[in-house]
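What you see is the complex with one protein chain gone and the rest in place.
Showing chain A:
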């Protein structure tokens, strides 16, 4: 893997913790600004939207780990769990901001929103689907569930698609930003669909000499 010096093994663990700390930084910083009256305009909406957009970014980053390994040969698999969990925590904070700060716990209004507004229904479904993935994001569950674990975790593709759709359906006019996220998710889902065929084709082209073993994670 030319051009990408690999991280010394002893730094793998700390680098994951660094990712968690950096990953929560946008939420913590925006919360600090909002709580101290430093977010202009509509601070609750600003915070809510920031959490949503970062959730979508972490979901996309989670899905990008495999194609990056396949195509560039850089293995960032050790960061995937942290990215997936960050996405979950951001979706959860996004939901809590909507229910507590935005709707001020008006339960009937929240239930009507979830039931009647398709973009909120879709967003809510994505949050619910994320729960089993977050709960099973540990080594014990992976050992315990075996093959079933990877089947369950394929739900992340549905969740990412739901997230991008939720974003596009929430705005008054679908603009470049919404298009970008829809596009990225579409490319990543498409990669999943053609990945096996691509890897087989590349193996065959390389001939009998196996340059690098590629395992199915």
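The criterion applied here is as follows: a residue touches a chain if its C-beta (ideal position, glycine included) is under 8 Å from a C-beta of that chain, and two chains touch if they have at least 3 such contacts; residues count from 1.
Heads up, the rule we're going with is that contacts and distances are computed from a predicted model.
For the omitted chain of this complex, the UniProt record lists the protein as "Protein-methionine-sulfoxide reductase catalytic subunit MsrP", which is one of "Sugar ABC transporter permease YjfF", "Ubiquinone biosynthesis protein UbiV", "Formate dehydrogenase" or "Protein-methionine-sulfoxide reductase catalytic subunit MsrP". The omitted chain makes contact with just one of the residues A:7, A:112 or A:190: A:112.
Interface note: of A:40, A:146 or A:207, the residue touching the hidden chain in the full complex is A:40. Against the chain not displayed here, chain A makes contact via residues 34-35, 37, 39-45, 47, 101-104, 106, 109, 112-113, 116-119, 169-170, 172-173, 175-176.
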